[in-house]
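Let me give you the structure first, and then I'll get to my questions.
As you look at this complex, bear in mind that one protein chain is not there, while each of the others sits in place.
Then we have subunit A:
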């Protein structure tokens, strides 16, 4: 009996050993080494092209299937349901109240019982369709990308499509997800380890140089961990020292995307747990701005630390997301004015995700961070474009709010996003 099993066991062990070695070598050669040096083999772009072809085919099948069964497809919500007046309710109310107070006491405001109709109608119109709520739900796709989470019409498909979807599921969860998780752990682990090591060096040019290299390398590994295919435009406008980089915010991944192309000083609250460990080790290598929870409430303290940082020209540009919350990447919400009061040069950056490959929007009221990251890692890919816009400064006679709006409009225009007033 023993003799029978032994050679078999040995064979299995040898096979396992070989496959692990091959696996790690491939990983190293194709992913980690290019990450270190910042070069790319172009594998990801090829992957993207193939995926697009598959998606087109899948969409055609759904449409054909639905037509055969004579069912109506659910239309994407982003089309307007009702015709609304162009004037906002706020302006109308101001008009009414202003004209009321101007009249003298005798000819008091004309009031009719029917005046209520106007407000009732506007109210119900806003219940049926309003700009702000629309912008907070994930964009719906016209073409299906084999992820059930992005399509209502999923149940109108044929056997062939189901098989393809099953295959896609297998590939995504069985192959891509473990690969990405491994990479993610490698990237984060290296970041913590290497920044602590660099932190031991005395301050000086060598330290800055090494810290830059270390940060870039680790972020690039993380980018590959998400299979993010990023196109950078206008790199000549990249943020410089002593400036503030301002970008629109769709998901926590934004940070990784920007930081893999340039070095920034991050701003944020110190967290506990793993995030806290990462934050503390990062700050050893180069000065980031982390606040304690109690300090966050004190606006003056925050402003002072930020302006101290930008005045020191040897320090890296600060990265800030002024919207304060994740938007679904179809529009840009109002920017909080704090970052625009400091008076440094602002380098706007527009980030636009291509929704065809995976929805990067983080609805923080629905999903926690871990859940979100798992979804991201089990999507096909994350494709996005980053535009570096020319630097802007506050002009004479412009207050912080107007400056913020000007920057917001520039970002919205470049990214093809809607510039929301709210």
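Convention: a residue touches a chain if its C-beta (ideal position, glycine included) is under 8 Å from a C-beta of that chain, and two chains touch if they have at least 3 such contacts; residues count from 1.
Criterion: contacts and distances are computed from a predicted model.
Chemist: Under which of the names "TBC1 domain family member 19", "Nicalin", "Cytochrome c oxidase subunit 2" or "Calcineurin B homologous protein 1" is the non-displayed chain listed in UniProt?
Modeler: "Calcineurin B homologous protein 1"
Chemist: Going by the contact rule already stated, which one of A:13, A:60, A:93 or A:369 would touch the omitted chain in the full complex?
Modeler: Of the listed residues, the one touching the omitted chain is A:93.
Chemist: Among A:20, A:57, A:118 or A:175, which one touches the chain that has been omitted from the display?
Modeler: In the complete complex, the chain left out is touched by residue A:118.
Chemist: By the contact criterion defined above, which parts of subunit A meet the unshown chain? Give residue numbers in ascending order.
Modeler: Its contact residues with the unshown chain are 72, 74-75, 77, 79-83, 88-90, 93, 96-97, 100-101, 105, 108-109, 111-130, 132-134, 137-138, 148-149, 151-152, 154-155, 365, 422.
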